[in-house]
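Structure first, commentary second.
All protein chains but one are shown in place.
Note that the chains take the letters A, B, C and D in the order they are written out, and that residue 1 is the start of every chain.
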Amino acid sequence: MFVGRITGSVVSSQKVEAMVGQKLLIVEPLRVNEKDQSDLTPTGRSFIVVDTVGAGQGEVVLCVQGSSARFTPETKKLPIDAAIIGIVDQVHIGNREIFNSKD
Amino acid sequence: MFVGRITGSVVSSQKVEAMVGQKLLIVEPLRVNEKDQSDLTPTGRSFIVVDTVGAGQGEVVLCVQGSSARFTPETKKLPIDAAIIGIVDQVHIGNREIFNSKD
Amino acid sequence: MFVGRITGSVVSSQKVEAMVGQKLLIVEPLRVNEKDQSDLTPTGRSFIVVDTVGAGQGEVVLCVQGSSARFTPETKKLPIDAAIIGIVDQVHIGNREIFNSKD
Amino acid sequence: MFVGRITGSVVSSQKVEAMVGQKLLIVEPLRVNEKDQSDLTPTGRSFIVVDTVGAGQGEVVLCVQGSSARFTPETKKLPIDAAIIGIVDQVHIGNREIFNSKD
Partner (left out) sequence: MFVGRITGSVVSSQKVEAMVGQKLLIVEPLRVNEKDQSDLTPTGRSFIVVDTVGAGQGEVVLCVQGSSARFTPETKKLPIDAAIIGIVDQVHIGNREIFNSKD
């Protein structure tokens, strides 16, 4: 899985019927800062994902890719390859907290 | 999933029987402009995809990859790893609209 | 899927029993020329694929990757992750033909 | 599969129900040093994985990606695309030991 930030959304009115009503969010994957591992830095990439946990704009989330994106009750019949499966509260590197959603 | 623009098409007369009658489109993935996130920029890559929603040349579409490309009524028996599952109307980054199909 | 050129072949006499009799071809993926989109250019990468359509050396073919490579009658029981599913006749970018197998 | 080092962890309280109680670890993939193949070097990438073997901070582990991450008794119903399936004791290149967990 990967951790990413919700940066936006996609609107599609003409789509596969199973996808009607599914919110499409844009997530930018984050990586642990390579220099000193002190924070999460953006990667510049964009994935379109389906949300299963009620996440919102700006939140940092946990995403799954591939066939496993269909392994939740909400997504099991959807033609999707990426889904949000959790909202991230904290990220630790060793004993150091490098991200906290309340900051 | 990813967002891309339909740039062309591929003709193949000698192919797997299940693929007869399937239109093969070329899609170039787009990414959110890294500098100021003000528009979608081309990535220079090319994917060949099957269309399930009646998309046409130049349109921006939502594509799924992997086994999930077979999770639509039209594609469930096809040996494909990428499909268009929606036509994109708008893309928003935060509250800003960075793509509108009517522009 | 991706479009590639058959550049060679691999011989393996000691292999998984299901693969006996399967021809192993080397395919180099092609991409649409980024500068002016006027032709297909080599990517320098190599994939080993199984052929299902009788393609030959030098031909440009359509390839599928992942579990979908097993979704043809000939490949459904094979431990493979890439297969040729069509021979490419023409590639168009917009209205322009940038590849024709008869040229 | 790939070999990586556990560098941290992710806390997510609001998540898909099946994931409740699953520890989420951050793994940085390692590669064999290209220059002289004398050790394992970090790649700077980060994966979030589920642990099935009781691995801990700093340990070098064997990870599986994709649908196969669901092929263990502990993970078979989880919406995950990466899991730890072993703790690495030693890595050899030819006859040379380049990693030993006891060092």
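Basically, a contact is a pair of C-beta atoms (placed from the backbone, for glycine too) under 8 Å apart; a residue touches a chain by one contact, two chains touch by 3 or more.
Just so it is clear, the model here is predicted, and its values are computed rather than measured.
Touch with the hidden chain on the side of chain D covers residues 1-3, 31-32, 34, 37, 52-54, 62, 64-73, 75, 83, 85-94, 98. Where chain C meets the omitted chain, the residues involved are 7-19, 24, 26, 28, 44-49, 57-58, 66-67, 69-70, 77-82.
Just so we're on the same page, only the chains that are shown with their structure count from here on.
Taken over every residue number at the interface, the positions common to chain A and chain B amount to under half, indicating a different-residue contact. Between the CA-based centres of chain A and chain B the separation comes to 20 Å, rounded to the whole angstrom. Within chain C, residues 67 each touch two or more of the remaining chains.
Interchain contacts link the chains end to end along an open line, per the touch definition above.
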